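Mind looking over this structure? Questions follow.
Removed from the display is one protein chain of the complex; every other protein chain stays in position.
So, chain A:
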Amino acid sequence: MGKIKISGAEAVIRCLLAEGVDLVYGYPGGAIMPVYDELYKFQDQLHHVLVRHEQGATHAAQGYARATGKVGVAIATSGPGATNLVTGIADAQIDSTPMVCITGQVGKHLLGSDAFQETDIIGISTPVTKWNYQVTEASEIPEIIAKAFYIARSGRPGPVLIDITKNAQFDEFEFSYEKCTGIRSYVPVPKLKLDKVAEAAAIINQAKKPFIVFGQGIILGQAEEQLKAFIEKSGIPAGWTILGLSALPTDHPLNVGMLGMHGNYGPNMLTNECDVLIALGMRFDDRVTGNLKTYAKKAKVIHFEIDPAEVDKNVKTEVAILGDVKEALNAILPLIDQKSHESWYNEFKELLKIEVETVINEELNPTNNKGISMGEAMEMINKHSKGDAIIVSDVGQHQMFACRYAKFNSTKSNITSGGLGTMGFALPAAIGAKMGRPDREVVAIIGDGGFQMTIQELGTIFQTKVPVKIVVLNNEFLGMVRQWQELFFDNRYASTNMINPNFVAIAEGYYIKSKKVVKREDLDDAVAEMLASKDSYFLEIMVEKENNVFPMIPTGACVSEIRLS
């Protein structure tokens, strides 16, 4: 592009277009108005989705990013607009989601003067961003936005916030755009060391009871095929973190299930029996490991990781393979012996049998005239979606049921707030996921608590006509907290019972087709009708009020102390 003189605000739009952005989420306000004025002029090239609260913009951008692998973009004004982004930014940071947030800021001459809607969003967002920067001159805009996108998507992805003062939006300068291809102080992907790969392969080939645990790194590194090939050649059973879910089809024979606090019985018990633990793109979160002092003590740990700061952070490794996971798996595959660890694999199957008999059967076919269970609801969605839907779950009991019971055939299909555990995530994230992948069925699974944290985004659904399917599993409780109160606080249900409004009436108020299911016999038809709908659809399912999620590793306990009841 030749050099032309344009305003900083127009430059923002041209930079976004140059980065391939065609969809942004946001909410206008005083300090960002010049950018909105340009969004108006460029509306045929850059679609802006008006959310109902800035937090919704970040979660929608996250949902979009998680479903597509592209960078999500959220725009807000200064002050409260900017601070409302913070929860979503923190969520994106801990879940490594590529996102660029652009905030307006008061004019440069007013900075630090406590001007109207001035807030130090750089100071506020520093601990929860991969990078942030305040632009005070229009001419900085192209270079900074180019850096923002490069940083957000490269290496271990994360959120970047760019704060642009109002004068920088108005001022004109000679525009030209160059994509960022490197920053001298930043090494996004460490160079793979082949001697480490060989060392790891030798340990894996010697192993009697090896176990693979994989996380979102597989999805972010687009290494799903390599993971599958590695698992199949090595014959090693594989468990997943909740952000790793869907990287490997759930019905793959060597997929032995979910790790961690509410994960499956076998993978948790056998973590402490394995002799080699191969961690792929996961960070040993405390919800996965339980007590670190007793975690996988019989195992040599091999850690495939892109972020050097994660190595030895929580679990001491025998061999760390730093670098791109896809490249690393491609390198190790030829060195791995073709094997099947039959008797070891059977140990997983045996423990699964116990879990099925003691937990899963009762969850899927409740006895004693119990109400609908959350597991049943998920199973019904599986039946009709056939594992092809993107499931966006919120946070709480329903999230654990969604992750434990949902079936997935393809990757990037499980979208949930893992690290931060942000209630209110799912409804806006589902909007973003559906807009990013209009070809896929997108089903949000939400509890009655989390639904009311971002319920206003029903307005966004109504206005944009985005055909997301919304399922609220209503137990009239903040169920996960209630479960802990039952188990660890002697049934003292402090502030966990919810007196709820008429959700169907609210959804209908937004002209969204709605239905409420109370009886088990109505569930099948209702789910079928929801999934058959071409438009958005709200389905409220009344579920058993005081069901608990099991298995469970109590906080601070070790993984093999997992409880079945």
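One rule holds for everything that comes next: a residue touches a chain if its C-beta (ideal position, glycine included) is under 8 Å from a C-beta of that chain, and two chains touch if they have at least 3 such contacts; residues count from 1.
The rule we apply is simple: contacts and distances are computed from a predicted model.
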{"item": "Complex member absent from the view - protein name from UniProt, among \"ABC transporter permease\", \"Acetolactate synthase small subunit\", \"N-terminal double-transmembrane domain-containing protein\" or \"Ferredoxin\"", "value": "\"Acetolactate synthase small subunit\""}
{"item": "Touching the absent chain when the full complex is considered, from A:K130, A:R153, A:K407 or A:K434", "value": "A:K130"}
{"item": "Touch criterion as defined above, residue of A:I4, A:I183 or A:A202 at the omitted chain", "value": "A:I183"}
{"item": "Which of A:G107, A:G235 or A:P308 contacts the chain that the document leaves out", "value": "A:P308"}
{"item": "Residues of chain A in contact with the chain not shown", "value": "122-123, 126-127, 130-134, 151, 183-186, 307-313"}
